[in-house]
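The complex is shown incomplete by one protein chain, all other protein chains being positioned as in the whole.
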Amino acid sequence: MHLVYPAVLSALLFCTGLYGVLARRNAILVLMSVELMLNAVNLNLVAFDVWLSRAARDTLHSGQALTLFTITVAAAEIGIGLAIVLAVYRNRGTSDIDKLRDTAEGRGDAEPGAVAAQKTEATA
Amino acid sequence: MSLAPTLSLAAAPHGSLAAAPHGFLSPTGVEIAFLLVGLVTFGAALITVTTRQLVHAALWLVVALGGLAVEYLLLTAEFIAWVQVLIYVGSVVVLLLFGLMLTRAPIGRSPDADSDNRWVALAVATAAAVALVWVVTNAFRTTWIDLTGPAAGTTRVTGASLFRYWVLPFEALSVLLLAALVGAIVLSRKAKAKAKADADGDGDAGDEPAARTPAPVPAQKDGAR
């Protein structure tokens, strides 16, 4: 099989996940997109492992082993990630990423008075 | 991005690796199957990241991940394929669905599923895709995978290499999972304490069950392994 097929599919999936990470508003959807990216990498790993083991370049099946590890790590990541998202949701009442702007300039604390004071300071 | 290692591999002379006589425009049956399944997978992934119905996104993710499992099978990596089905389709997506429900994600179409950043995201993703595809096609234009002979990823082969050569990383990974387990418990316990304080404060006990759900997540993973 032509190696380009899995490689290109992997690249496209990766970029699709990338788009999802950058564009999605809901944190859980972002996590899904991260999963897509991880899977794209896995596909790459498997394809290259098959190719290299056939060509007797690699006898350790490192690609497949790494894929397994990636899957495991991804599972752990999704667990922790969901816990964090739930904690955030409990605290903030939302899981929309673009509403979590605590690090924004001038919006450190959401009190309008403080914002106004900082704005006047900025304009002064 | 995994571009750099790919590139170094591509720079290696691969003429010797390529099995000799393959017609560039004569696809085999496996290739056709791979291509069709790949198209389905890519389409499902696209729908996953663009649909406005959040629950549907999770379901389309199942299709995409399942399609990938089929691709693994086509690449003769059967163990990986089953693990993919078990863990991703079986538990991760279920977890994600739980997460969606616990965060009271709206059922049905939500008009604001994508943020204002989407056009920037689209530009970045497209640029990355173009660059990756261009590099990959250029690098592996003349490389073929030999799929004849014994399968490269049977359970026996994979198990042998995993427990012969990869035992130490494997065990280290179990420690990582343990850490993830503990971390998830800590996070959810904190949340619980806070929820209790909130409940004491304004009598709102609606979030109570949500606090408990993250705890079993790593346990499920452990069992799956």
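Per-chain numbering from 1; labels A and B assigned in written order.
We take it that a residue touches a chain if its C-beta (ideal position, glycine included) is under 8 Å from a C-beta of that chain, and two chains touch if they have at least 3 such contacts.
Here is the rule we use: contacts and distances are computed from a predicted model.
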Per UniProt record, missing subunit out of "Aspartate carbamoyltransferase", "NADH-quinone oxidoreductase subunit L", "4Fe-4S dicluster domain-containing protein" or "Branched-chain amino acid ABC transporter permease" is "NADH-quinone oxidoreductase subunit L"
Absent chain's touching partners (shown only) are A, B
The listed residue (B:Ala127, B:Ala172 or B:Val186) that touches the chain absent from the view is B:Ala127
Listed in rising order, the subunit A residues that touch the chain left out are 18, 21-23, 97-98, 100-107, 122-123
Touching the unshown chain, subunit B contributes residues 1, 3-4, 7, 11, 115, 117, 120-121, 123-124, 127-128, 131, 135
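As a convention for this text, only the chains that are shown with their structure count from here on.
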The distance between the C-alpha centres of subunit A and subunit B, rounded to whole Å, is 10
Residue set of subunit A touching subunit B in the complex reads 1-9, 11-29, 31-33, 35-36, 39, 41-44, 46-51, 53-55, 57, 60-62, 64-65, 67-69, 71-80, 82-87, 89-91, 95-98
Residue set of subunit B touching subunit A in the complex reads 2, 6, 9, 17, 22, 27-28, 30-31, 34-35, 38, 41-42, 45-46, 48-49, 54, 57-58, 61, 64-65, 68, 71-72, 74-77, 79-80, 83-84, 87-88, 91-92, 95-96, 98-100, 102-103, 105, 112-118, 120-122, 124-126, 128-129, 132-133, 136-137, 140-141, 143-147, 149, 152-153, 157-158, 161-162, 165-166, 169-170, 173, 176-177, 180-181, 183-184, 187-188, 190-191, 194-195, 207, 210-211, 213-214, 217-218, 221, 224-225
